[in-house]
Structure formats: C-alpha cells, structure tokens
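To start, I am sharing the structure in question, which I have written as structure tokens.
Heads up, one of the protein chains got dropped from this complex, but the rest are sitting where they should.
Here is chain A:
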Amino acid sequence: MSALVGAAEVVAGNLPGVAGLLPQAVDSAGDASTAEAVLFWVLAPIMVIASFGLLFARKAVHAALSVILVMVSLAFLYVTQGAVFLGVVQVVVYTGAIMMLFLFVLMLVGVSSADSLVETIRGQRWIGWLAGIGLLVVLAGVIGTAAYPTPVGLGAANEDTNPTGIARVIFGEYVFAMEVVGALLVTAALGALVFTHRRRLTPRLGQRERADARVRAGQHLAPLPAPGVYAKHNAMDVPALDPYGRPIESSVPRVLRVRGQEADAAEYAARIDRVIAGKAAVESGRTALDEQQDNPPPVADPAGAPVGAPHIGDAVAGVDASAPDSEEGK
C-alpha cells in the first residue's frame, strides 16, 4: 500500500501545475474527496430507490419519472467526478429530449390506466425472474472480483477544460468511429422517414381551400348564431330572434332540432313583449289596456316584409333555397 501511495505521489509530483486546477475527485491515494463522498452517499440511496421505482411502479409515467430521477442524479455524479460535459449533456439529451419523447407517448394513455399484469407469453414471469437472477449473479461475480487500481490520467485529460479534452478524444482519436455512428444515425432517420411516408392521393385541402369552398357553396361564413338568451330562460333550446322578431331556427343546436326538443320561441317573444309593454305603461302612468288600444305591439310577420329587402335572419341562418338572391336553389 505504501508503495502505491508513493507511486501516486510521484505521478502527482510530475504534474505540479495541474494538481491545483483540477477536480479533487480523487486524491493522490485514490480516495474520493469529502465533497464527493457526501454527494455520493446522498445520491446513491435516491438512485437505488428510484431504480426500484422503475421496477415496481404500476403506472408507466411513474416508471419514466424514476428513470429521470436516476439520470439527473447520475449527471450530478458525473460532474463531481470531473466529467462536466458528460454530466450536463446527459441532462440535456437524455432527460431533456429522449425521456421527454417517452413521456410524450406515455402521457397519452392517461392517469388512471395501470399496467396490465396479464402474461402475454406463457411462463414469461418465470423466465424473467430466472434471467434477472442470472444477471444479478454475473454482476455480483464481476464486481466482487474486480480490482480497483488508483485512477490516473484525469488531470492530463482535463488539462485545457473538460470539453476540449473530450473533443480531442472524439474528433481526434476516434473520429472514424464517430463518423460511422453518425452515418448510421442518419441512415436510421432516413429509414424512419421512408417508412412513415404516405403518398398523397388527392390534392391537399388547406385552410384557404376550405374557406374558398365554403364561399363558393354559399354556406354561412360566420359562426352560427347563439341560441336565444332571455332573462327568464337562457337554455340551449330557445331560438334567438332576428330583428324582425322571427325565431332563427339554426341558432338551436341541430341535435335538439332533430329530436324535436326545440322550445317555442314565439311564446318567449310574446312574454318579452308583454314585459316591455308593461314597463312602458308603468313609466307613463297608463294601463296596459290603454297601451294596447293606442299602440298595438309589433307582430312578427315574415310574409309582410318587403320583397328583396335584406333579411338579416337569412344571412345568419344560411341560404334559403326559395330566396330570390340565392344561386344555390337554381
């Protein structure tokens, strides 16, 4: 052991200027610094619990959240170990983009749906258990027999900032492998594009085309008028009245009209007339009877309306086939 420490001291002594500049992730004897040890013992249990969360969570989104927690904690550990670039990129790429895409899909299944526990393959659960235990044994064997030599070379690697060091490795030593992986990824993206490409059989109908078609077909262009709203009654089943006092059929939702659940607009209109007449009479000190005799309330009379005059009701309610100014009926 003393020989090891001595060797490490020699190594550290060879790089006098670097020692002060670099992360104190490991000291010369290969032990972690206090800061890193504290961080590790805080983060490690969180990560282990989160990993179990991935295994045992009933909801897919909870499992995804556990993975995110593990990833972010792992990023913290990377940063303390001097791999600043790796740590941050881990969060940007894996947590920020890839898990977000996962979540995008998972969210669409909704909150209340839990994983189905029905086996789709016979004996799936037992095969899973066996494979899991096998993996555990292998991992335990590997970790148990692994030797932990004193880490060396971190100082030299990170000499001019961590990103520069990584750039040298990726774009210098391993540039060919990097290019190959890049080509592979581009091919994969292209393949996905080709597979999901669908030939358009008909001309595309955009917003513009739909609007043009609507004008050409002579449909009403504005939204449908709202149903009648009265102080007494503001339900969906009462038609609104146009300025001539006629009910606008189309202001009642089509479903209600089809079912025959439409209320009688004339009744409500008459009530309002009565109320208005009463108010005027009260203000002028006359009785309703006098009012009625002198000045009969306007009666809705569509037939009496002058021909060719604009019918606001028509414009709102859509084109009537019998109207003379409509091209639709010819």
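Note that in this section a contact is a pair of C-beta atoms (placed from the backbone, for glycine too) under 8 Å apart; a residue touches a chain by one contact, two chains touch by 3 or more; residues count from 1.
The criterion applied here is as follows: contacts and distances are computed from a predicted model.
UniProt records the chain missing from this view under the protein name "NADH-quinone oxidoreductase subunit H", selected from "Beta-carotene 15,15'-monooxygenase", "Glycine betaine transport system permease protein OpuAB", "NADH-quinone oxidoreductase subunit H" or "Peptide ABC transporter ATP-binding protein".
Only one residue from A:L54, A:L103 or A:A157 touches the chain missing from this view: A:L103. Shown as candidates are A:G172, A:P203 or A:G260; the residue that touches the absent chain is A:P203. Where chain A meets the missing chain, the touching residues are 20-24, 33, 35-36, 38-39, 42, 59, 61-62, 65, 68, 72, 75-76, 79-80, 82, 84-85, 88-89, 91-92, 95-97, 100-101, 103-104, 107-108, 110-112, 160-164, 200-203, 205, 207-209, 212-213, 216-220, 224, 249-250, 254, 257, 317-318, 321, 328-329.
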